[in-house]
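Removed: one protein chain of the complex. Kept in place: all other protein chains.
Letters A and B mark the chains as written, and numbering starts fresh at 1 in each.
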Amino acid sequence: MLEVCDLTLYAPRRRITPVRRVSLELRRGDRKAVVGESGGGKTSLAWAAAGYPMPGQKALAGSVCFDGVDLLKLPRDRRAELYYHRLALVPQNVQDTFHPTQTLWMSVGEVLRKRAGRRLRRREVLERVEPIGAPLGLETSHWDARPHELSGGQKQRMGLVQAMVNDPELLILDEPTHALDELNRARFIKSLEAWSSERAVGILLCTHDLGLAAAWADRILVLYRGTIVEEFPSRPMVPPMHPYTRDLLHCAVRLGDIPGSRSAVRGHPAPVEGDPVGCGYADRCASALDLCRIEAPEPVGAGPHKVWCHKAVGRSGRVDTRA
Amino acid sequence: MIRYVSKRLAGCIAVFLAALCLNFLLPRLVPGNPIQDLTSGVGSVAVALDPEAMAVISRYYGLDRPLLDQFRSSMAGMLRGDLGYSIQYRTAVSELLKERFPWTLLLTLSGLVLSFMAALVLGARGGSGHGTQWWVLTPAIVLESIPPFVLGSLLLVFLGVHGGFFPLGGGSTPFSALTGVRKLMDLAHHAALPVLVLAASSFFSFYLVVRSSTSMVRNEPYVLMAHLKGLPERTIRTRYVLRTALLPVVTFFGLRLANSAGGAILVEVVFGYPGIGRLTYEAVLGHDYALLQGCFLTFTLWVLGVNFITDCLYAALDPRVKEA
Partner (left out) sequence: MVTARGILQALRADPAGRIGLFGLVILVFLSAGSTRLAPHAPDAFVGPILAPPGRFHLLGTNGLGQDILSQVLAGCRISLTVAVTVGFTGTALGFLAGAAAGFHPKRLGVFIMRVVDGLMAVPRLPLIILLAVFLRPRLVNVIGVLVFLSWPGVARTIRAQVLSVRERDYLRFVRFSGGGFLYVLRYHLWRELLPLLLAKAAAVAGHAVLAEAGLSFLGLGDPTLKSWGTMIRSCLDYPGILWTPAWSWWLLPPSFMVSLALLSFTLIGYGLDGVFKREAAG
């Protein structure tokens, strides 16, 4: 249903390439998560996957096809028809995206209007949003409030409801739980699961929370500095092969850890400038070879597990899980 | 909302009372004998009064009573609507004010609304990222730099005297008994130049405010989200951009309207327009203190009233304010 082919994004003002040669596929019923550090390009990818590159960015190469139609080349009004109707993107800062003087139900009502073809009354809007919002802990008083009267977490949940209310076929979520505490995060996952299990909807979730991705997604894509470095299924959980993914796992803090026992990944991912040579992770990788700095790795791996790493290929030319 | 309004109202009343006191005290603080001022120099004859005559006049005007008494009776009179008596016109000050006020209102409101409309259209386009509109900015800033009375005089000369397009003064054609549409057109004809001057002198500031407000709002996350939600272009432009960008503009409009007194005075004097501005001027020339005080009071009331309405309007439009 959604096919991102070899997408490269470029930001002319800042002269960086936030996304490089990314391909991914999403079918109805798929649950994929894109995982990576902040600044790694998740948000840029999320927006571009919805067919709306972030302001200041443009698609240099590649395509984003929704049911065969390239969203990047679609005229504005045709795209607008699809948005929050057949596909929906919930941005990271969804708490700031509501009209400042309208009540929340009015803002969500705008989206419902597309489906219904006419403006809906308060009662009708509430009828549709409350069933979805209730499991997330949202009440009528929240929908009657204005954005400045609500907390960030509440607005984030309401942003999700806004995206779900029109039964889209594709849902892209960018860091949907970063403002939520543990309890609400769990609620969120449960609701998302419940809602998506009743429908044939494809969900792409971008997050830095590996635990969240592992708990919810069927497949995990690891994004580092704008390129996908690994793709693997999470049920059942297979041990990751790419050094970056492994390092990420090591960093994840869990209850019961001894303070100081977790190590941090060295360095920070800077957005890619120009056209770099070699593997993007080479300068941070603990097991980098000389080859890694010269040649960008091609994907290796048969079946559901793909890695972009030179070291993953053993002498026999097959994927070596012990490397 | 009610609490907000009543708080504002209380503040306004406080300032108004202070202005009333100032109004009362000011002429009494000036050195010199007001009776001498009043009576000496009637026409071109210097009149010297003997003490008895002065005492009689003093008693008549109540100027020999203690200050507090005078204050109380003055306040009481004001509450009743009695603002004194104009020497020049030989009528009650309140009558004069009531008669002249609508003319000034017509002028200032029309001028501001005109410049507001123009600024809205041009400023919204300017703020939508089509580049700096030099062709608007340059004449606008030049026009705003020309003092209103200068601009008025120049327009009077060019369009009135030499062009003959517009009448040279007054609010309506004297001695004419026009009715209905003809009367409205006559009024408009006479008001055209003053309104144009007033509009030109406030256009630039309006334009800047609208432009900066629009360009700031356009980059807000909720506007971007409106695009992402696939809302129609028109909705985004009106409900999201305009509606939120207009909030500071409303405040500015109110501010300008409140402070329009100065411009009104100058323009009315140049064009001989029969409004409160010119009345003030004549009161100054004729040393008509009662009239002058009445005019000043009107202006103060005007400023307070407009500010109050603007505040309430803003609170109604932007619910975030009431929390503050």
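To be clear about the criterion, a residue touches a chain if its C-beta (ideal position, glycine included) is under 8 Å from a C-beta of that chain, and two chains touch if they have at least 3 such contacts.
Worth saying up front: this structure is predicted, and the values here are computed from it rather than measured.
List the neighbours, among the chains on screen, of the chain that has been left out.
By the stated touch criterion, the chain not on view contacts B.
In the complete assembly, which of B:Ile146, B:Leu187 or B:Leu313 touches the absent chain?
Per the contact definition at the top, the residue touching the missing chain is B:Ile146.
So which of B:Val217, B:Ala261 or B:Ala290 would be touching the chain we can't see?
Looking across B:Val217, B:Ala261 or B:Ala290, the contact with the absent chain belongs to B:Ala261.
In the complete complex, which positions of chain B touch the hidden chain?
15, 18-19, 26-27, 29-30, 141-142, 144-147, 149-150, 153-154, 156-157, 161, 258-259, 261-263, 265-266, 269-270, 280-281, 284-285, 292, 295-296, 299-300, 302-304, 307
FYI, only the chains that are shown with their structure count from here on.
Per the centroid of Cα atoms for each chain, what is the distance between chain A and chain B, given in Å?
57
Residue numbers of chain A touching chain B in their complex, please.
Chain A reaches chain B through residues 50, 52, 55, 76-77, 79-85, 89, 91, 93-94, 96-101, 110-111, 114, 146, 148.
Provide the residue numbers of chain B that touch chain A in the complex, in ascending order.
Residues 220-222, 224-233, 235, 239-240, 243-244, 317-320, 323.
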